[in-house]
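For this view, one protein chain was removed and the others were kept in their places.
Let's look at chain A:
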Amino acid sequence: MDYSEIMVRYGELSTKGKNRKDFIRQLGQNVKAALQEFADLEIHAQHDRLHVALNGTPSGPVIDRLKGVFGIENFSPVLKVEKTKDAMFEAAKTLIEAQYEPGMTFKINTKRQDHQFELDTNQINDQLGGHILRSIPVITVKMKQPDITLRVEVRLNGIFLSSETIHGAGGLPVGTGGRAVMMLSGGIDSPVAAYMGMKRGVKLDMVHFFSPPYTSEQALAKAKELTTKIAGFAGHVQFIAVPFTKVQEDIKEKVPEGYLMTIQRRMMLRLTAAIAQQRGAKGIFTGESLGQVASQTLESMLAINDVTTMPVLRPLVSMDKTEIIKIAEKIDTYDLSILPFEDCCTIFTPPAPKTRPDLEKVRNFEKLIDVDALMAEALAGVTVVNIKPGDHYMNQQEEVFAELL
């Protein structure tokens, strides 16, 4: 069916009183960013709804994109017809037939803005309902919880009909919740945590630690590729790569084995906090969940968190692995995450890391390395790339291979 526009209904932001304007403006920007590849669209964010005029663009791909934008409660593809009874009848029948299966019930919900139109609200409900009952032999009317609700709006510039309501991603528009940085490893958890952070409206920059030659180019490319998926929910995302080889080598050389992991994590968190501060970010997101591995006990968190006062937010803290995997599959990061490249969290892991590190001992052992010098060196080597959905980092020979395939 050739729909003429898509009508988007806002999510939770409808309830947020005075911030409402900001929310709508941000959502409008995010929708524009998500739909930027479709040249013919016109997007208008109004106080109660957002309208995407399709101008001939097929609705399918636009609908797929809208499903990933946070802050949208639901949306409906809409058919716009001229203001005549016949056009309205015809369009209503087409819409209902597209959805109808034997045994279904329907109702008509009319709003009339244009009081010049020949029929009033009750007459439309009545006559249109009669027309549907006559055209589709066994359909019945039901006022409470019908299978199909046909919405008819008579506006000054035409009649707008819709019958399908598609669930949006919910949550809050990315950007309305401020800015934070995300510690992205390349595993299953961190992209899911990023997704959940963004769902609450936070704009996230990805911070990724890499340690060549212990970690490969592929591991870095994988983290960037994951970021392209995450960018699908935010329009675009900054990817910050932090060289970590020197820090890890130094720790490995000087610190007792049982505390390697704890002190490495402290350095990562310190560096992340420093980067966050430089960029005016107000928090740090991680993919940690309690009890999964040695670094994720409460004692470890206490010993690692000791290095910063910036809030460290852990959206996955109480989730099971199976729940996390489900979301990873939904947001299409799972297959990438399970690619077997070493990341800097898996190298230099001692056979028996302390699961209950002692904070005082940690602080003392850390004096064996030159924290400030190592930090300065790592920060000097930071590189930033802006990553958009649809970018490619994993398969650089794609064009060469395209000739083979």
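Please note the rule applied: contacts are C-beta pairs under 8 Å (C-beta built on N, C-alpha and C of every residue); 3 or more make two chains touch, one makes a residue touch a chain; residues count from 1.
Assume contacts and distances are computed from a predicted model.
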item	value
The complex's invisible chain, by UniProt name, from "Cysteine desulfurase", "Putative ABC transport system permease protein", "NAD(P)H-dependent oxidoreductase subunit E" or "ABC transmembrane type-1 domain-containing protein"	"Cysteine desulfurase"
Residue among A:216, A:305 or A:355 that touches the chain left out of view	A:216
Chain not shown: contacting residue from A:138, A:352, A:380 or A:404	A:404
Absent chain, residues of chain A that touch it	216, 218, 329, 335, 394-395, 397-398, 401-402, 404-405
